[in-house]
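See structure below.
Left out: one protein chain. Kept in place: all the others.
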Amino acid sequence: MSAPIITLTTDFGSRSPFVAAMKGVLLCINPDAHLVDLSHDVPPYDVRHAAFFLADALPYFPPNTLHVVVVDPGVGGAREILYVAVAGQRLLVPDNGCWTLLAEGHAQPLRVIRVRERRFWRPIVSSTFHGRDIFAPVAAYLSLGVNPADLGPVTTEWQQLAFPTPQRRTDGLCGEVIFVDNFGNLITNVSGSALTTARAPRVSVGDVVVPNRVRAYADATPGSLVALVSSNGLLEIAEVQGSAARRLSVGVGARVSIDWQQRKE
Amino acid sequence: MSAPIITLTTDFGSRSPFVAAMKGVLLCINPDAHLVDLSHDVPPYDVRHAAFFLADALPYFPPNTLHVVVVDPGVGGAREILYVAVAGQRLLVPDNGCWTLLAEGHAQPLRVIRVRERRFWRPIVSSTFHGRDIFAPVAAYLSLGVNPADLGPVTTEWQQLAFPTPQRRTDGLCGEVIFVDNFGNLITNVSGSALTTARAPRVSVGDVVVPNRVRAYADATPGSLVALVSSNGLLEIAEVQGSAARRLSVGVGARVSIDWQQRKE
Partner (left out) sequence: MSAPIITLTTDFGSRSPFVAAMKGVLLCINPDAHLVDLSHDVPPYDVRHAAFFLADALPYFPPNTLHVVVVDPGVGGAREILYVAVAGQRLLVPDNGCWTLLAEGHAQPLRVIRVRERRFWRPIVSSTFHGRDIFAPVAAYLSLGVNPADLGPVTTEWQQLAFPTPQRRTDGLCGEVIFVDNFGNLITNVSGSALTTARAPRVSVGDVVVPNRVRAYADATPGSLVALVSSNGLLEIAEVQGSAARRLSVGVGARVSIDWQQRKE
């Protein structure tokens, strides 16, 4: 039988000892856990970044993989920790909505449980580092076969993270950049179908028109600014072998518009 | 039986091939080793950073876990490599004091051995990359069951790293920042008890008074500058959902003072 996989996603960065401490706690309780780092470079406190990250990556994992997510600006406050079975995956998350984008498009979550049962926590719980004191031990016990029902009560209420949705206009759509990747590619909240279904739509970021519509980066010469369908089906703006984010000096929240009918100019 | 864990902590960064080469050497000798990355982003040459990192993270690991630490500005010179059994953990470290903070508060180290026995090293040893040529093969052999006593002679002398200790004053304490985490939180060398035992102490970083004393970040509104007890029991200065380091333009070494008796102002 394969070792139980536990993935880790945090905003702790790699110069700090926090991820290491979590790994220690996990391996103390389950030395056979198969730890898989997803990212520790979610920007600090950036729950939206985490939400996009999880929605994009988690569906590719084996069914019932356990994912520990500690992007948790509310640590130590009133927010609780949730066990969530959704989209065929299992997550331990702060109740800040970081998983609700993952849930979209899937059947209702099977189950959400409030993690309250202190016997699965470290004996002393700090008020600033629940990753080490609650998330890690609870995940390790789950990987050993503890029943999620033993963690606490089932709940039907949780925080939702509202993501902006594109606005329809008579002649097109108005959306925005929701993620910037390592290459400076701008991923938007507009469906890629906006690009492929219409007659020659005009795509703009702010006031800058994106001159090329391509299928793949390699379809245009390096330095070209292009619009294409991203690997997760969304409208993406890229500079071929460059950085659209740097070139346009934009980031998350930048306005992106699609005009179906090109105006004469 | 579980695979033997070997953790890795270096200042090699992730764009360079050095960590990869170490992993190759380790896996050649013990293909079943369970490699766990702790950090490869210790700032270059920063032995103090490594010392804090190790002291904070290693106690959470299973007893007798083997930790390879290559933050080694003296590589190729007179410094030797040590095998250290301390605080219930086993380390391979350069003899530069990076492990002595971990040893504080624990019983005397059980055992320190000078790693001199060349038969456990790579046949050709470079003068710039002992991580690959000595640390990795020695760790792999240890994980296969080689007796540490075979690595070289026991020693009772080693380099100590002197960490600053807070100075008592009639009306308080004067300490300093010893670590800045990924969030820009300032961890000091002052015990957190300084905050919890006294009547309303006044905390300052340099000349800036920290206005709030909280139990958790979430106890104050975003943007507040707060003092609290860190997850390892030290006095910490933070900006809620921000960066105290950036806001105050300070780093390691910054002066932090605690006044027990608030002056009138």
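To keep things simple, chains are lettered A and B as they appear, and every chain counts its residues starting from 1.
Rule of thumb we're sticking to: contacts are C-beta pairs under 8 Å (C-beta built on N, C-alpha and C of every residue); 3 or more make two chains touch, one makes a residue touch a chain.
Computed from a prediction, not measured in an experiment: that's the story for all the values here.
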Statement: Touch with the missing chain holds, among A:C28, A:A57 or A:L161, for A:A57
- line: Among listed residues B:A78, B:A107, B:A162 or B:A200, the absent chain is touched only by B:A78
- prompt: What residue numbers in subunit B mark contact with the hidden partner chain?
  reply: 11-25, 27-28, 31-32, 35, 37, 44-45, 73-79, 126-129, 132-133
Field: Where the missing chain touches subunit A, by residue
entry: 2-3, 5, 7, 9, 36-43, 49, 52-54, 56-62, 65, 181-184, 215-219, 222, 228-231, 236, 241, 243
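Please note the rule applied: only the chains that are shown with their structure count from here on.
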Task: Averaged over CA atoms, how far is the centre of subunit A from the centre of subunit B? Could you give it in whole Å?
output: 30
